[in-house]
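What you see is the complex with one protein chain gone and the rest in place.
For subunit A:
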């Protein structure tokens, strides 16, 4: 329990299950960060922050602290 986007390693993927805060910016949801969508960590800047993600085909970067609010189930690479 409690895996978030912040726990992903470069190249790993997950499915968004829930968002653990009401403070999550609406803009992030609008860009596709919604339960049920797939997320992949594309690249990280030094100190693993910010994180460059591919969410549901949308490429965007968010800070680690925001990433830690988005709960996921990890997908195993086939």
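Keep this in mind: a contact is a pair of C-beta atoms (placed from the backbone, for glycine too) under 8 Å apart; a residue touches a chain by one contact, two chains touch by 3 or more; residues count from 1.
Quick note on the criterion: contacts and distances are computed from a predicted model.
Visitor: Can you pick, from "Branched-chain amino acid ABC transporter substrate-binding protein", "Ferrous iron transport protein B", "Arsenical pump-driving ATPase" or "4-hydroxybenzoyl-CoA reductase subunit alpha", the UniProt protein name of the chain not displayed?
Guide: The UniProt record for the chain left out of view names it "Ferrous iron transport protein B".
Visitor: Any idea which of A:3, A:42 or A:75 touches the chain not displayed?
Guide: Checking each option in A:3, A:42 or A:75, the one touching the absent chain turns out to be A:42.
Visitor: Hey, which subunit A residues sit against the chain that's not shown?
Guide: Residues of subunit A in contact with the hidden chain: 22-23, 25-32, 34-35, 42-43, 45-47, 49-50, 52, 56-63, 65-66.
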